[in-house]
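This report refers to the structure that appears directly beneath it.
Note that one protein chain of the assembly has been removed; the remaining protein chains are unaltered in position.
Moving on, here comes chain A:
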């Protein structure tokens, strides 16, 4: 229990002194996760919406696979991305291994199915509501997807935040493909793993609290910017 107090104290100390290393790895955490989130959303939001409105032969299969992939083990994703990006692997010439870009790639793979699945769930209900209207207006496929994304943006924000949450707290994959190199690919989660390994629980917990605070901050900011939970804005 003492370790937890020491952790809180160390978190406060790190923040109050604006520790240069802490600022650096926190910004890198945000950089990697937000880039991954942006790319994953570009893929997952249209994909999830499309799956909700389009009927085709393997639709159920695709949805089932997507749902199953929500539980993709990050370590396995990390290992596969490592093998692909390794100099001995097929994309070795790109020299991407142990760079933030490699970490973004791994995270995109991890969170895209999650965001697409949640999007699909939300859009299915919305589509049931909008179906007759959009059909009677004789809209095209793209227009329907666009309309649903626009009017379902609250649910999509939830989907995106779920993706953000999974990515920012992830350590297994980015440890392998990023390598936890100081001043280069070290982020909050890998730093926490490192300090735990060193037995410095106070610092590890302190970083952990900073990470939780960061996630909380991003969520609050999103809600504030999106003005959700404010009466009359739905």
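Just so we're on the same page, a contact is a pair of C-beta atoms (placed from the backbone, for glycine too) under 8 Å apart; a residue touches a chain by one contact, two chains touch by 3 or more; residues count from 1.
By definition in this document, contacts and distances are computed from a predicted model.
**Student:** UniProt names the one chain left off this complex as which of "Tungstate transport system substrate-binding protein", "Hydrogenase-4 component E", "Electron transfer flavoprotein subunit beta" or "Stage V sporulation protein AC"?
**Tutor:** Its UniProt record gives the name "Tungstate transport system substrate-binding protein".
**Student:** Among A:59, A:141, A:154 or A:184, single out the residue that touches the unshown chain.
**Tutor:** Of these options, the touching residue for the absent chain is A:184.
**Student:** List every residue of chain A that touches the chain not included in the displayed model.
**Tutor:** Residues of chain A in contact with the hidden chain: 27, 31, 34-35, 38, 86-89, 92-93, 95, 97-101, 179-182, 184, 194, 196-202.
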